[in-house]
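Below, a portion of the complex is reproduced, with chain positions unchanged.
Chain naming follows the written order as A, B and C, and within any one chain the residues start at number 1.
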Amino acid sequence: MSVRTPDPDPDWTPDAEPPPHPSSTPGWLTDFELAQIRERLPLLYVEAVPVRVDGLGQVTELGVLLRANPLGEMTRTLVSGRVMYGETLRDALFRHLEKDLGPMAFPQLPLSPVPFSVAEYFPLPGISAFTDDRQHAVSLAYVVSVTGTCEPRQDALEITWMTPEEAASDEVCAEMEGGRGVLLRQALASVGGLR
Amino acid sequence: MSVRTPDPDPDWTPDAEPPPHPSSTPGWLTDFELAQIRERLPLLYVEAVPVRVDGLGQVTELGVLLRANPLGEMTRTLVSGRVMYGETLRDALFRHLEKDLGPMAFPQLPLSPVPFSVAEYFPLPGISAFTDDRQHAVSLAYVVSVTGTCEPRQDALEITWMTPEEAASDEVCAEMEGGRGVLLRQALASVGGLR
Amino acid sequence: MSVRTPDPDPDWTPDAEPPPHPSSTPGWLTDFELAQIRERLPLLYVEAVPVRVDGLGQVTELGVLLRANPLGEMTRTLVSGRVMYGETLRDALFRHLEKDLGPMAFPQLPLSPVPFSVAEYFPLPGISAFTDDRQHAVSLAYVVSVTGTCEPRQDALEITWMTPEEAASDEVCAEMEGGRGVLLRQALASVGGLR
C-alpha cells in the first residue's frame, strides 16, 4: 500500500485562490523545485488530532480523516500539512485545520507551542515508527479541540469521530497511513485517554 | 509579610451551602483534624493561571487575584485550592475556578492532565521557591483559558488582567504570595510567552 | 484480585532502622492515624518506571517489579511510594528508587520535575483508569534511567526487564496492579517508544 503525507501544497485546488507566482514570492516553490528539495532536506510539517471535549476538558471523541490516495485506495489520516516560508507554526496549524475541516470547525489552538509528539517520517521503514515514501518529513503534532462543525474539504472525503477506545484499537491503527496509528495513541496518552 | 495559600475549605462561607457533617462524610475534616494533619502530611492542591487568548491560541492576558490576607495586607495570588477526598483533579480545578472567578468565567480546562509545573510549598523558606507558613503543600499548576466574564467571589477582591510583560515583571513577582511570581513566569514559559 | 499500591511506609521492615517515635516527629504517623487519614484526604505518591537506554537516550528496556501481595498472589507493579511531610519530590523519588531497586541502581533523576503522567487512584473502579482499594492516592509518575545494578529489596521479589513491545503488550498490562498497565503505556508514549 502506498502511504503518503498529504500533498504539501494542497491549498491550490480549483476552489482556492490561485497561488502567487513562484518567482515573485520566495516562499512558494514550483513542483520541480519542491521535488528537488525533497531529496535534499527534511521538510517541516504540522499535524493535528482534532478532538471534542466535555465540560471538564476530557476528550470524548477524536476525528480521523478518510481520504482516497492517488491509487484510489482509502486510507485514514490526520490533519497535516507543510509549514511555509515565513509562516509561524500557529498560522500553519490554523491554515491546515481550516483546509481539512472547513471554515466552521472553530479550532481552539493549544496554549503551548510544544507538541505532544515529534513524528519523524522517512522514505524507508524501520528508522522510526513513521514512513512517507515521498520525503523525509518532521512533523510537530498537536491535539486541537474543535467546537464547531467540521466539513472536510478538498481531497478528504469524510471525518470520522471515534471514541478513545476505537481510536486506540488495532484495527484503526492499521488503517492509518504512514504509521499515524502510533501518533493517535500518543495523542491519547498525552490527554490521559489511553487505556 | 505573612504569605498563605487560600484557606483549604473556602467554599463554606455564608454565601455557600453549609458543609455536610464531618463524621458522616469522610472527605470533610473539622478544623481541628485539618490542623493536625497539616503537621503530618503534604496536602495536595491544584492551582490555575487564568488567561485570555487570541484567535490563534496565543496568550494575550493573564489574570491575577488581589486578596486581603488575615492581617489585612493586600497580596496577589492565583486560583488555588485543595483537592478533596474522592474528587478528581479536573473536578477540583473546575470547582476552584468557579469559586474564585465566578460562574460566568467559562474556563476551558486543559486537554492534558499533566501540569505545566509542580509547585512544592514548605513552611520554611529555602527548600524550594515556594513557601506556605501553614503547611507542606504540593500544587499541580495549570494554565486555563477563560472565555467569559470573571467576577471574583469570596475573599478575592479583584482580578487584574496583565499582559505577559507585566506579569513577568519583577514588581508583580514580588507582590505574589508564597513565591508564586515564579509560577507565573513558569506559566508564561510553558505557553511560549516568556520574553 | 486484590490490587494495592505498596504500603505507604514500607521502609520500616525488620531490615530497616526503626522509625522515629510518632509523637516527637510530626511527619510520621501511627498506623491508626494513617488509617484515619486515608478516609479523609487524597495521599500524595511518586511513582517511577525504571528504564535502560542506549547511547542516544533511546529506551531499550523497562523494569517492572514482581511482588507478592498480602494474599500471596503475584502481581506486577512499579517503583512507588508516599511523599512524607517535609520531603521534596526529588528526595521521595530517590528514596523509593533506592528502596525498591537497591543502593547500586544509580538512578538518573529526571531534569524536569513535571511528571509524564498524574495517576489518580480511587478505591472504587470507573472514576479513572487506576484503583487502590485502600485509599484515594494521586501519584506523580516519572521515567527514570538507571545505569547500575538493580537488586530489589523488601517485598519486591524481582525486577523483570522488558522490551518496549513486551511492556506495552496486553498480557503485561493485565498483570499490572491497580491499572498500572496504562501508566506503563503512557510512559512509553512519553519517550516515543509506543508502537
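As a working rule, contacts are C-beta pairs under 8 Å (C-beta built on N, C-alpha and C of every residue); 3 or more make two chains touch, one makes a residue touch a chain.
Just so it is clear, the model here is predicted, and its values are computed rather than measured.
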Chains shown: 3; total copies of the one sequence in the complete assembly of this file come to 4
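Keep in mind that, in the parts below, only the chains that are shown with their structure count from here on.
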For the copies chain A and chain B, the interface residues, called same if over half of the numbers are used by both and different if under half, are same
Chain A and chain B have mean C-alpha positions lying a whole-number Å distance apart equal to 36
Chain centres from averaged Cα atoms put chain B and chain C apart, in whole Å, by 28
Multi-chain contacts in chain C, i.e. residues touching at least two other chains, fall at 117-118
Residue set of chain B touching chain C in the complex reads 26-29, 33, 37, 39-44, 83-89, 113-118, 120, 122, 127-128, 136, 138, 140
Residue positions on chain A within touch of chain C in the complex are 117-118, 129, 182, 185-186, 189-190, 192, 194-195
The answer for chain A against chain B in the complex is residues 51, 53, 55-59, 90-91, 94, 108-114, 116, 143, 145, 190-192
